[in-house]
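Structure record follows, encoded as structure tokens.
Heads up, one of the protein chains got dropped from this complex, but the rest are sitting where they should.
Let's look at chain A:
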Amino acid sequence: MDWQGQNLVEQIMQIMLLVFAVIAFVAGYVLGSFQMMMIVYAGGVTLTALITVPNWPLFNRHPLNWLDPSEAEKHSKPQVAVSLKKKGTKK
């Protein structure tokens, strides 16, 4: 999953879970049934999982273009200049 996809998935996940939590609580309270709240919420969690967890193509629309290995060899890694400062050792 590409970065844009990950961002989108995280938002979708949080919003869907919160919305289903509110719907489940209201449904349970109005119907006077704790079990109904749990069922609706469990259904919501499963639906959210199906939408956000697998690597759907819709979340891969902005793929990263990694350099080909041959291109990488041509533009070799820059050398980091290291200067060693020698400190005098104490006797």
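In this section, a residue touches a chain if its C-beta (ideal position, glycine included) is under 8 Å from a C-beta of that chain, and two chains touch if they have at least 3 such contacts; residues count from 1.
We take it that contacts and distances are computed from a predicted model.
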Item checked: Per UniProt, the name of the complex member that is left out, chosen from "Beta-hexosaminidase", "ATP synthase subunit gamma", "glutathione transferase" or "Signal peptidase complex subunit 3" -> "Signal peptidase complex subunit 3"
Next item on the list: State which residues belonging to chain A touch the missing partner chain.
Entry: 1, 6-7, 9-10, 13-14, 17-18, 21, 24-25, 28-29, 31-34, 37, 41, 45, 48-49, 52-55
